[in-house]
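Every protein chain of the complex appears in place save one, which is left out.
Let's look at chain A:
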Amino acid sequence: MLINPDLATVWAFIIAFAIFAYVVMDGFDLGIGILFPTLKVGAERDQAMNSIAPVWDGNETWLVMGGGGLMAAFPLAYAVILPATYPLVIAMLLGLVFRGVAFEYRWRDPRHRPAWDLAFCIGSVVATFAQGVMLGAVLQGIHVVDRAYAGGSFDWLTPFSLLTGVSLLIGYAMLGASWLIGKTHGAAQDHARRLAFALGILTILALSAVSLATPFLAIDYWHRWFRMPGVLFTAQVPLMTAIASFLFFWSLKRGRERLPFLIALVMFGLGFIGLGISMFPYVVPRALTIWDTAAPQSSQIFMLVGAVFVLPLILTYTGWAYYVFRGKTVTEGYH
């Protein structure tokens, strides 16, 4: 696989980075939403909510960056993928509406807090599941004719896309549980650790299932992964995933507090590299490449100038915001 360092490729990596940043960052706060019903009403829930309240908005901005960036750098990809996954996008957005407002509403209205907690959970589950199904829908291919989506309203619905949907639910929940280990102590931390352990096993099963199913979607995937000499490179990904998984459980057993979350990020990173191997340079597999869909150079250069200066700045102050709220989240005594 040859990578030309041209503009479209640079933008493909920037968008991929934005999507990855979104997946792991909103991933853990969506994960907390998914796990919310398992957390005890009262201090445990409040603490979980408080641990993400200062950062969730920034996390979700990466989704706007992914969508907006795709429209700007690869407008045709945006114009094909969204109509093809229409009901999923709408479901995701509505899910995010419910969970987003719950952050404020649950404190404004203690009488209806159980209802907003439920909205927080269901919204998180719906948004995550929709994202996972969308991933499956893109991987299995989209019917494109003449610069437009040419399929029906429910082409995305297949056993494979349902598998990716469930897998993402498990994966985000694992990220959320690992995050909570670092933010809590005592009984809440023990609970988070138990959750992380179980979800770690499920994540590995889900990742394996998706990885094994993908090459059967199309012969192209098979070639990408199993042809010599590429297989010498691609085989490293499952190998490293196995090592990372081992370290994940080891760190949980050793009672480490922040390491499990960091290793979970690495596991997601490896999964993401796997996706890159399956897709690059296609945006819509087997139909549209990044060059087919790229905006004209003048558009991509105009944005690149800004991105080169602004993205490092964004990473700096986002990092600072995380640093400000480092350490354990307290459950009480804010005044």
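Just so it is clear, contacts are C-beta pairs under 8 Å (C-beta built on N, C-alpha and C of every residue); 3 or more make two chains touch, one makes a residue touch a chain; residues count from 1.
By our rule, contacts and distances are computed from a predicted model.
Going by its UniProt record, the hidden chain of the complex is named "Cytochrome ubiquinol oxidase subunit I" among "Glutamyl-tRNA(Gln) amidotransferase subunit A", "Daunorubicin resistance ABC transporter ATP-binding subunit", "Cytochrome ubiquinol oxidase subunit I" or "Iron complex transport system permease protein". Note that of A:50, A:158, A:189 or A:211, the residue touching the chain absent from this view is A:50. From the options A:65, A:121 or A:290, the residue with contact to the unseen chain in the full assembly is A:65. On the side of chain A, the interface with the absent chain consists of residues 46, 49-50, 53-55, 57-58, 60-61, 63-65, 67-69, 71-73, 75-76, 78-83, 86-87, 89-90, 93-94, 96-98, 100-101, 103-110, 147-150, 152-153, 295-296, 298-299, 302-303, 306-307, 310-311, 314, 317-318, 320-321, 324-325, 329, 332, 334-335, using the contact rule stated above.
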